[in-house]
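Left out: one protein chain. Kept in place: all the others.
In this document, chain identifiers A, B and C correspond to the written order of the chains, with residue numbering beginning at 1 in each.
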Amino acid sequence: MSGNTFGLLYCVTSFGESHGPAYGGVVDGCPPGLELTKEDIQKELDRRKPGSSRHVTQRRESDSVEILSGVYDGRTTGTAIGFLVRNEDQRAKDYSAIAEKFRPGHADYTYWKKYGVRDPRGGGRASARETVVRVAAGAIAKKWLRERYGVEVRGYLAELGSRKIAFRSWDSVNQNAFFCPDAEIVAQLEKFMDDLRESGDSCGARVNVVAANVPAGWGEPVYGRLDADIAWAMMSINAVKGVEIGAGFASIGQKGSEHGDEMTPQGFVSNNNGGVLGGISTGQDVTVSIALKPTSSIRLPRRTINVRGEATSIETTGRHDPCVGIRATPIAEAMLACILMDHALRHRAQCADVKVENSKKIN
Amino acid sequence: MSGNTFGLLYCVTSFGESHGPAYGGVVDGCPPGLELTKEDIQKELDRRKPGSSRHVTQRRESDSVEILSGVYDGRTTGTAIGFLVRNEDQRAKDYSAIAEKFRPGHADYTYWKKYGVRDPRGGGRASARETVVRVAAGAIAKKWLRERYGVEVRGYLAELGSRKIAFRSWDSVNQNAFFCPDAEIVAQLEKFMDDLRESGDSCGARVNVVAANVPAGWGEPVYGRLDADIAWAMMSINAVKGVEIGAGFASIGQKGSEHGDEMTPQGFVSNNNGGVLGGISTGQDVTVSIALKPTSSIRLPRRTINVRGEATSIETTGRHDPCVGIRATPIAEAMLACILMDHALRHRAQCADVKVENSKKIN
Amino acid sequence: MSGNTFGLLYCVTSFGESHGPAYGGVVDGCPPGLELTKEDIQKELDRRKPGSSRHVTQRRESDSVEILSGVYDGRTTGTAIGFLVRNEDQRAKDYSAIAEKFRPGHADYTYWKKYGVRDPRGGGRASARETVVRVAAGAIAKKWLRERYGVEVRGYLAELGSRKIAFRSWDSVNQNAFFCPDAEIVAQLEKFMDDLRESGDSCGARVNVVAANVPAGWGEPVYGRLDADIAWAMMSINAVKGVEIGAGFASIGQKGSEHGDEMTPQGFVSNNNGGVLGGISTGQDVTVSIALKPTSSIRLPRRTINVRGEATSIETTGRHDPCVGIRATPIAEAMLACILMDHALRHRAQCADVKVENSKKIN
Partner (left out) sequence: MSGNTFGLLYCVTSFGESHGPAYGGVVDGCPPGLELTKEDIQKELDRRKPGSSRHVTQRRESDSVEILSGVYDGRTTGTAIGFLVRNEDQRAKDYSAIAEKFRPGHADYTYWKKYGVRDPRGGGRASARETVVRVAAGAIAKKWLRERYGVEVRGYLAELGSRKIAFRSWDSVNQNAFFCPDAEIVAQLEKFMDDLRESGDSCGARVNVVAANVPAGWGEPVYGRLDADIAWAMMSINAVKGVEIGAGFASIGQKGSEHGDEMTPQGFVSNNNGGVLGGISTGQDVTVSIALKPTSSIRLPRRTINVRGEATSIETTGRHDPCVGIRATPIAEAMLACILMDHALRHRAQCADVKVENSKKIN
């Protein structure tokens, strides 16, 4: 694989560029018989859609998905599910001023060093618009996980810039443009973003994702660990610079007597391990936290070089998210769902016949 | 792959258990012609060897490696390199008291839930002894990367428990049992560990790893990102709960005008991105930081359950590292080296013919 | 991978069904900088297009390809090349009479047993229309192989039913509807096909494929053999039941003194091995021969069962190729090209630095 396919059994292949005609993907390995409509995918795409509030990029895209294969009579057939999302608002002119310059912190420099190709139009393949493919694939995974195992994958914004956000309720999360779990501070976040936008700068964010009702036993030892695959999945999202499972970096300062989650017949007493031990799910919530860097495309002038290696400066005036973290929640959920589904399938491939003979179930 | 092989072109396969006869591995994809002796691997294995100080497990293992294939006349042939490390000190009796109980924070519970098998002997496949395979594979990768591209992969202990350790010099790192880059505080770390060991508890740690001289262009977009693969590799190491690239979680609180690394004809001005942009190396140092949780096997009594789901308590008296982070530096280096080598090969497969026509080189 | 992606470095992913809205694919791993237009792909698609003569299915499809990504300014960018071919003539009514019955020799029975889904419309995913994706991917591979290494991949019809066809010239091959290398017998083949079609029956065929100018050294030992991957590729084509490399089944009756190709400073004296020894290319022509079974959808009545397991009979009156082998030549060429390109990339990944120091080149 050359970087555009992931998953061993639930495989996702992606193509498309920010200013090309379309994005699309192929989901391979979905079990047959799952009820699936365009709407199942569309509703997740709508959650990450640009232009849904003034705090995100104003690019106008309906992000309307077309299912091209793999579904017959309203159900998955077990064959490859191909889908397409046409680009509708690819204004190439936005990028003319920066056609020969590199944005500090942006991938246009590394793509050019790797491929010898300079496509200035909106980041090309490096654009975060690629995440439509992930979200579509994740929508299918979420649905299957929910229907087959009762797994629920949900996320929320946990920090916006340096501001920490307390978790209040899942109900709030989908009722504001930030996926903020605390309804009372939404107005403050809006003020913060308005100020930020006006300043021409951008900021980072933290997103937490939780998968509930994951059965014990998913994940493989050593190199096939569930948490390692989750770390991969999260770090593969544009702008992510850090990943934690469970207590994450706080584990450093913990003693073993504090970190190791005790067990009782009623279940685990705590969840420092984030639902994964030895790379295998414990039956607790799988908890993941990610750091997203501030957007590299900002209006403030910055020192840079051009394709000839000459010093210059750049300011990016196109339509960009001042905080990519705001729209990252559905993307992180999608990636977690894809990884979980892959491991669900892998687990039942190898261990379908395993019967654990403990009379008392502890999860 | 079912979890015991990783890498697309530089492939590592691993087998072995803590109390079985041996660990071993297969390195597939190494270019032919690399000078390679047993000593090249042994010197890295010796860095992670147990029993090398009183601060780590007292298990007595020479960790002596035997190369079984893939090397002829002192050079790699291009075919699979098989190697073996016999276990010498597998005292199964250590585990008899806990044969039916689960250690809080340990993988013996999840392995049992997954496979229906309870191998109480030293964690079986979940034991950190498996990392001999990684270190051996990493030794070969390190050597090739150094000889072919001048890449240098090095790590150090950056936190021990809640104590932060400042980076002073690479020279110090290999001159103490902690891989501590500050010679002056080693005595304090020893005191800290002596107290910890006496208390019967364990602690976490942070390890930083840096790869210098990585050319720009390694890594693939979207799902084949270098940083995503590094995140996977680090999180696949026993006890790792968090991974950062570059500024990592600090990115959350940064503004874009602060985070985005400016460029001049002399090179990048800073390295918040940790040497990777859009999943592709920039030519700067690749910088990685990981959090290791405290060892789960501790002497202090803890609540747990047994295989019948009944409440009980456990204290683990075998030979364990009170801080697995102490020996983690060579392991993290090895994993980073394997990932870099895989991407070096992938890059030249696809882009061997690319010529980037900038007269002034900026890296 | 769940069956819809192949290739390690030159990766092809496919989706689509005979009576769905479209077929499409993703080619991942193509080096950047290759000049590529829609026409480069279209001209190969046109060679396998239905309806191009009265001897093949009369389904009317323009098989017009749309490139959706991976090409910028007339050149490949190194990122995923997505493409789409819309179905235009999917008359579902053709299949109503057989909706509950299984065609002897057809995959509709096995798909139903595997997935529990019965999609009677034209074979669904099992339809040979899927080969548009292979031909498109092969068109890109052929072009790159030709431009980068001078490799030429060509095929021809070698048997039609039990009639053997002598190889006369490559010039003839593309000048008749059969890819027949002997212009003089085309009229006889037409007569044969007219009679066959009238009889309501179908027939098998043999197609030979040859890759010239393949450098020595492509392919990997043991499980990564070039010939093994070619065998996989050929047998993955609809209706193929046998594959030969070089002397193939004739090797059985040969003595070692006859089969083993002698070498002189001027090169190999013969090519019984078909250009591959030990899984690695020799520098000679890579020669492959495949057997295609007769089409299963025929007008003659046959005994079968229905979805309830009851005895019934079936005759298939839709539009079908009476000999799928007639259109198989471009498909087999495409598959061979994809495998060769994959191994070209794999070889230079591992062996880019190898210098074989023989002053006299023998290939």
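Just so we're on the same page, a residue touches a chain if its C-beta (ideal position, glycine included) is under 8 Å from a C-beta of that chain, and two chains touch if they have at least 3 such contacts.
Please read these numbers as outputs of a predicted model, since none were measured by experiment.
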item	value
Absent-chain contact - pick from B:V65, B:I81, B:V132 or B:L160	B:I81
Sole contact to the chain not displayed, among A:G3, A:G25 or A:G78	A:G78
Absent-chain contact - pick from C:R75, C:R146, C:R168 or C:H259	C:H259
Options C:Y109, C:Y149 or C:F167, residue touching the unrepresented chain	C:Y109
In chain C, positions touching the absent partner	1-6, 8, 12, 14, 102-116, 125-126, 130, 159, 161-162, 201-206, 216-225, 227-236, 238, 241-265, 269, 272-274, 276-283, 291-296, 298, 300, 302-305, 307-311, 322, 346-347, 350-351, 354-362
Residue numbers in chain B that touch the chain omitted from display	1-5, 8-11, 13-17, 20-24, 26, 28-29, 32-33, 66, 68-70, 72-73, 75, 77-82, 84, 114-117, 119, 124-125
For chain A, the residues touching the chain missing from this view	8-9, 29-33, 78-80, 148, 221-222, 345-346, 348-354
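The definition used in the following text is that only the chains that are shown with their structure count from here on.
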item	value
Chain closest to the middle, measuring from C-alpha centroids that were averaged per chain	A
Same or different contact residues where chain C meets its copy chain B, judged by the half mark	same
Rounded Å distance, chain A centre to chain C centre (Cα mean)	38
Interchain centroid distance [CA atoms averaged], chain A/chain B, Å	26
Distance between chain centroids, defined by C-alpha means - chain B, chain C (Å)	44
Shared interface positions of chain B, touching two or more other chains	8, 221-222, 346, 350-351, 354
